[in-house]
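Working notes for the structure below.
Removed from the display is one protein chain of the complex; every other protein chain stays in position.
The block that comes next holds chain A.
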Amino acid sequence: MAELRTDVNLSGHDDLYAALLRLHEDRTEAESLKIWSRLVLLLANHIGDAEVVLQAIALARPGGAGADAHPADATGPDRMPEGRGQ
């Protein structure tokens, strides 16, 4: 079974990101949702492997890796630098 790739498999990230932003320029939220949906369907068909797409669906789901990993309203003064990094 093919496995979903999550290593870097693209170049030109900034160009692609800019193109995705342009896709939504001057659109309503409903239009944007439709556009995202069309894009997903196009890409899923191109991938051509439902197993891989299902793995991506699992990762994209809220609660999937990285999602909502922190409460946005957390506060605390002692968050900073010492010992961070490396």
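One rule holds for everything that comes next: a residue touches a chain if its C-beta (ideal position, glycine included) is under 8 Å from a C-beta of that chain, and two chains touch if they have at least 3 such contacts; residues count from 1.
As a convention for this text, contacts and distances are computed from a predicted model.
Per the UniProt record, the absent chain's protein name among "Anti-sigma regulatory factor", "FAD-dependent oxidoreductase", "cytochrome-c oxidase" or "Transport permease protein" is "FAD-dependent oxidoreductase". Mapped onto chain A, the interface with the missing chain covers residues 5-10, 13-14, 16-18, 20-21, 24-25, 27, 29, 32, 35-36, 59, 65-70, 72-82, 84-86.
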